[in-house]
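Let's look at subunit A:
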Amino acid sequence: MTDLPTTTEPAAIEPEPDTTGPAAEALLGTDTSRFRHDYLEVRGLRVTFGGFVAVRDVDLTVTQGDLRFLIGPNGAGKTTLIDAITGLVGATGSARFGGTELLGRGTHRIARDGVGRTFQTASVFEELTVLQNLDIAAGARRGPSTLLRRRRGTPEAVEQALELVGLGALRDTTAGVLAHGQKQWLEIGMLLVQDAHLMLLDEPVAGMTQAEREATGELLRRIGSQRVVVVVEHDMEFLRSYADSVTVMHQGRVLAEGTVAEVQNDPAVVEVYLGATHTDDEEA
Partner candidate 1 sequence: AQVDTAGGEPSEATGAGCVDTSGDTVKIGFLNSLSGTMAISEQTVHDSLQLAASEINADGGVLGKELEIVTEDGQSEPTVFAEKATKLITSDCVAAVFGGWTSASRKAMLPVFESQDSLLFYPVQYEGLESSPNIFYTGATTNQQIVPGLDYLAEQGVESLFLVGSDYVFPRTANKIINAYAEAHGIEVLGEEYAPLGHTDFSTIVNKVRSADADAVFNTLNGDSNVAFFKEYSNAGLGPDDMPVLSVSIAEEEIGGIGVENVEGQLTAWNYYQTVDTPENAAFVEAFQAEYGADRVTSDPMEAAYDSLYLWKGMVEKAESFDVADVQEAADGVSFDAPEGTVTVNGDNHHIAKTALIGRIGDDGLIYTEWSSDGPIEPDPFLEGYDWAEGLS
Partner candidate 2 sequence: MTGMTDRLHTLLAPGRTRALAGFALAAVLLFAVAPVLLSPFRLSLLAKFLCLAMVAVGIGLAWGRGGLLTLGQGVYFGLGAYLMAMHLKLADAGPGGVPDFMSLYGTGEVPWWWEPMRSPAATVLLIVLVPAALAGLLGWAVFTRRVRGAYFAILSQALAAAFAILLIGQQQTTGGTNGLNGFRAFFGYDLTDPVNQRMLYLIAAGVLLLMVLVARQLMVSRFGELLVAVRDAEDRVRFLGYNPAAVKTVAYVVAAVMAAVGGALFVPIVGIISPADVGVVPSIGFLVGVAIGGRATLLGPVLGSIAVSWAQTSISEQFPSGWIYFQGALFIVVIAFLPGGLASLVRRRRRRDSAASPPAPELEERPA
């Protein structure tokens, strides 16, 4: 952070995510090398904590281009499912991506296999600048010789991500001082430069303004066409606008799966999750 006399405006320059400009084009644009058709295949996944079964026998298949939303009551096991796939908690069963079994591998190996995630509570490197956060996210595959040299300039992908998530003006700001929403954008940016093929986003738009949600939604839609994307969200308005398909979890199981309309009208889903008045959602 540069010299800020006490009277300056806050570093809070509202992020203006630009998800349609040339940067987005470059970072997300049709990548012909990625013609293979990726998919995530979860079979009989089970996570237990002591005696408590948080996820039980979940089957889930998500293919590239199908923007999948994962919803369900608080404590249904959504985050735990993501934790299991990314190696944070142990699980039994199977979770395969791109032909690789993910379960039982180290977290960093899974990440190197192209699995990226965000966290329900935004988690960035507080003492590093926004730019450094992104640069690190971009570099897991760097060799020692690159690592041991000074970073000169900004890698193209990082530059594009900065623009894309609207944090360009805050590039040299320490991430720890970012507001809640800004951190979430930074996390998404990190996920983008990480070049993950499977992206698991845990409540990415929580705390965002309406406009930002829309920007994020557009971004997800574009990402989704090239990658396998799973989004956990409680914001129904957002879901209705952007989900291609929805999986509903309840008490560790898959309760329902289908299109937005299908699950919205599923009485069980209404009962445990949406509530009677969901149709006149306040944002509607």
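Candidate entries met the following condition: all candidates are chains of the complex that A comes from, given by their letters.
Couple of notes before you dig in:
Going forward, a contact is a pair of C-beta atoms (placed from the backbone, for glycine too) under 8 Å apart; a residue touches a chain by one contact, two chains touch by 3 or more; residues count from 1.
The shown structure was predicted, so the numbers you read here are calculated from the model rather than taken from an experiment.
By the touch rule above, subunit A in this complex touches candidate 2 out of 1 or 2. Interface residues of subunit A, counted against candidate 2 in their complex, comprise 1-3, 86, 88, 106-108, 111-112, 116-117, 119, 123-129, 132-133, 135-137, 139-142, 146-154, 171-172, 174, 176, 190, 194.
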